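Here the complex is missing a single protein chain, while all its other protein chains stay put.
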Amino acid sequence: MKMTKELLTLNQDIAGQEIGIPVYHIDSGSNENPTVYIQSAVHAAEMQGSAVIYQLIKMLPKLKLQANFILVPNCNPFGRTQRAGEYLQGRFDATTGNNWNRFYYYHKNIAKQFISSLKIKELVAGEYSSLDLRSKFRQYLKESIVHSINSEWGVNTAQYLNYKLQLLAANADYVIDLHTGPSSTRHIYSPDFLIDDALHFNIENIISIPPSFAGALDEASFTPWIDLGNTLKEYGIEFNYRVKAFTVELGSQENICLTQAFDDMAGIVNYMRSQQLVAGGPGIVKKAITVTPLTNYKTLFSKHAGMVEYLAKAGDRVLQGQTIARVLNSLEFDSDLGLVNITAPSSGIVILHYPSAAVQVGTQLYKIAVDEN
Amino acid sequence: MKMTKELLTLNQDIAGQEIGIPVYHIDSGSNENPTVYIQSAVHAAEMQGSAVIYQLIKMLPKLKLQANFILVPNCNPFGRTQRAGEYLQGRFDATTGNNWNRFYYYHKNIAKQFISSLKIKELVAGEYSSLDLRSKFRQYLKESIVHSINSEWGVNTAQYLNYKLQLLAANADYVIDLHTGPSSTRHIYSPDFLIDDALHFNIENIISIPPSFAGALDEASFTPWIDLGNTLKEYGIEFNYRVKAFTVELGSQENICLTQAFDDMAGIVNYMRSQQLVAGGPGIVKKAITVTPLTNYKTLFSKHAGMVEYLAKAGDRVLQGQTIARVLNSLEFDSDLGLVNITAPSSGIVILHYPSAAVQVGTQLYKIAVDEN
Amino acid sequence: MKMTKELLTLNQDIAGQEIGIPVYHIDSGSNENPTVYIQSAVHAAEMQGSAVIYQLIKMLPKLKLQANFILVPNCNPFGRTQRAGEYLQGRFDATTGNNWNRFYYYHKNIAKQFISSLKIKELVAGEYSSLDLRSKFRQYLKESIVHSINSEWGVNTAQYLNYKLQLLAANADYVIDLHTGPSSTRHIYSPDFLIDDALHFNIENIISIPPSFAGALDEASFTPWIDLGNTLKEYGIEFNYRVKAFTVELGSQENICLTQAFDDMAGIVNYMRSQQLVAGGPGIVKKAITVTPLTNYKTLFSKHAGMVEYLAKAGDRVLQGQTIARVLNSLEFDSDLGLVNITAPSSGIVILHYPSAAVQVGTQLYKIAVDEN
Partner (left out) sequence: MKMTKELLTLNQDIAGQEIGIPVYHIDSGSNENPTVYIQSAVHAAEMQGSAVIYQLIKMLPKLKLQANFILVPNCNPFGRTQRAGEYLQGRFDATTGNNWNRFYYYHKNIAKQFISSLKIKELVAGEYSSLDLRSKFRQYLKESIVHSINSEWGVNTAQYLNYKLQLLAANADYVIDLHTGPSSTRHIYSPDFLIDDALHFNIENIISIPPSFAGALDEASFTPWIDLGNTLKEYGIEFNYRVKAFTVELGSQENICLTQAFDDMAGIVNYMRSQQLVAGGPGIVKKAITVTPLTNYKTLFSKHAGMVEYLAKAGDRVLQGQTIARVLNSLEFDSDLGLVNITAPSSGIVILHYPSAAVQVGTQLYKIAVDEN
């Protein structure tokens, strides 16, 4: 086991000073071991993952390592200096509104372009081994990203951040992107083909997403490999290698707790043990886990402006028609309209709610994992 | 001519007070005349259009009107109270980053759904007149929007604003959405099939866009009608009616000038005269106009952080390789790196540049209408 | 008992629409009864007081009223639309940084100016009754405020808001300004001469402040009357009337709870009962109360940037040298410097801490009511 640290420059401020992110490399001693990439806080205020990476860095040296690790505990040097009142507005670029987590590199023809860069006769003849294809495609992906960053007209701030991070993540067989919600219970986004894997994180709620690209790192990590498998199938070649990638939501933003971070770390270690990436480490107490397809993961937008009391909290089970919140309207304190009840449109589990009592029409009040029927 | 005014409630603040937008209706006296919808300042700091609507409201009563008008001079009650330092951050929702101009209603199957709501036999038999189809589809569009707003789970803040505005705009045959750029010359986005029309606005630069939907009001206005024409063609029915819609960019944000607003108004009146919507009104001095396809309208993103002097100004013609800006780096004032030149990647016309000297890597420095070759 | 409501216009948005605040008047039926003024949410995100005023409006009609009431549940129409990410930045004007709670009207010579407006011979001869002086001075104060608002060069945004509110509050014998802290326990600012009164609010922590002016409403309410008493003493006249004013901090911002608001209301009713302003109403369970002079109410500013876990919570008693927080530094996860302990400089009661884990050097980490020695 060898741990090294680099400071990767991603940003400069207007005085020209370079601002970087710490990147920890933990080497198991063998290049043939798989690589695990874990990053945290791409939305800067979502800091619990940073505490989890702290616990991982304390724990991993005590384990038997069967993988190499790249750990990036504060991956957004743009967002982490952007203050908004007492909080950190690190969700999107304050100039453009671009979400720092939606501009990873993906091109729907990338697998086809890659294959057209190979010698087709040899490919069809099976002369490329699976390992060979894997390593060549990985290289092709990284070169495509570099090419975009260096293009004549350049890339925007969010692309720049995402592409630079992706150059690290593209080396990995496992990609774990640590986030939090606003006022949120723990949950995990897993591609539908990895639900059995995802159970080992021991997180109560799994949102099952289709294996397609909508801008985030997990999707950008596994989608090209699915494309590659599909395209090779057209050539009669079976190629089953997939990058495994997850977005893990570790409770609420603007907050860290090291004790809870130890438990969060234990769940990640449990997953890695299940994949033979490590041996040893802390045990876990298995939790009951609910899996909800993305189509049933619903957002309730407010139809009222006002001051909201959230009666249903993150993690609560609610029933259709149950009053989950009530809205004060100070123009109507002398009438019955001074307090309006909000009810759940369907039964399900409250995953998160808005972190402020102050809402307007259209504010995302609740996200609920709705029961299937 | 009759002018009426309503205050349309769109927002409430958290005390429950309703906040609305003034909507001016100018009635030519005949329902059979076409309708013109003009709105301004959906990005709240883009105020020059409000001054233009002021000039229109002063001018229109003096003209012969052959159209009815709906004029909305300050259409964003959310953005116009959102301060950011001394400026107005009205480009996107400060909570979500959602651009206030990218969430208009559109559904790619809407023409098909509409047709399936008709009696197919009668349709194929040509028993629906063109006017009839036009009025029924308009009604169908508006009902679809209302249905979305009232849906059980609701819509987000930007959808709410956009849908409510679109319910007004959907009544119109002509839709003009008045914007400005950051530090910008006047230009206009016109769908490619309306370039000849667009010349009559007498604005130096036209960006020609494909007739498809990317979220904005102009696109949301004409795309469903193109879809309807295409779908009816599958039934052997020719249907050529199109809503004509444009986004007009009236110089720079955070600024109004009533004198210039008179000229801007004269260009709009000139367009309306060319369409027989009005008769009379101020003359114009014809300008040389450049039309650039959207694929040649390029953004130059900064590759440096620092303090920028913009040497090329909005409206300037630049040559490939010309120094258009230079970046000060205060860490290197004692070396040659203290001042870095930025050159134009291609020849063309500078349409706009960033409004602040303070930039980071990825900042949108310039937008240039690049020459075709 | 008669309740009336007015919408007092304080703001306009840039479209010209007037934005106001609801003001509830509850009339006991006698002008000779004292007047109680209660406002909430001058820092817009401090909303619990609005819920308390809701509970008061439900409760007061059930009590025997021996006072008249002016209740303003959302007194800041500027701040309550100012979004900052998911939160409300309503603490200061987003353009100037002016705290919405520091610009109330006060002039250190106002008592002298008032007296010089009287007939001095009659004054010295005792021909002005105490009640007469009280009513004349109240009138003089209000006219001075109006004069400032209407002055040729105008007043700034915070003065404008504060002066307009003060015109309401200046009618009152009792002024209660409802606030919250960031992550905070309940506490109350009381002028030192009213500590015995303040105990009846039944709030655990009282900060005792000197009776002088630092910009806030409580100070602006009682200081002129103290000045008047002192100045009249120079004329040999004893004048003991004082406006009684308090700032009450009801827990944490960005949050409301109606159940807790009922208890908060019961404390306020208890105070009013002790002053014979009401009879009847809910009972209270008396709490142990600590009084701390303002000089012992200390702010601990951070000496580290990083991500903080707050180990000591609002309301906790801490000992000098105790570790109350720890700071993660992600550049040093591979060394002992990755986690730095913060200790309490003195023993005392934690009144509040910063609401975000993300801090920089100079961030206000904790406010502690330090033990006297």
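Should a chain be cited, it is by its letter among A, B and C, assigned in written order, with residues numbered from 1 in that chain.
Note that in this section contacts are C-beta pairs under 8 Å (C-beta built on N, C-alpha and C of every residue); 3 or more make two chains touch, one makes a residue touch a chain.
Quick caveat: nothing in here was measured; it's all calculated off a predicted structure.
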Residue among B:L167, B:C257 or B:V340 that touches the chain left out of view: B:C257
Residue among B:N171, B:Q275 or B:S356 touching the omitted chain: B:S356
Contact set of chain B toward the excluded chain (per top definition): 3, 5, 7, 22, 24, 44-45, 47, 50-51, 53-54, 57, 73-74, 80, 84-89, 91, 182, 254-258, 307-309, 326, 328, 330-331, 333-334, 338-339, 354-358
Absent-chain interface as seen on chain A, which is shown: 7, 13-17, 19-22, 44, 47, 73-74, 77, 80-86, 88, 93-95
Missing-partner contacts on chain C, residue numbers: 11-17, 78, 91-93, 95-99, 152-161, 298-307, 329-332, 345, 358-364
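To be clear about the criterion, only the chains that are shown with their structure count from here on.
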Chain B-chain C separation of Cα centroids, rounded to whole Å: 46
Centre distance in Å when chain A and chain C are each reduced to the mean of their C-alpha atoms: 43
Whole-Å separation of chain centres (CA-atom averages), chain A against chain B: 35
Junction residues of chain A - those touching two or more other chains: 91, 307, 330-331, 358
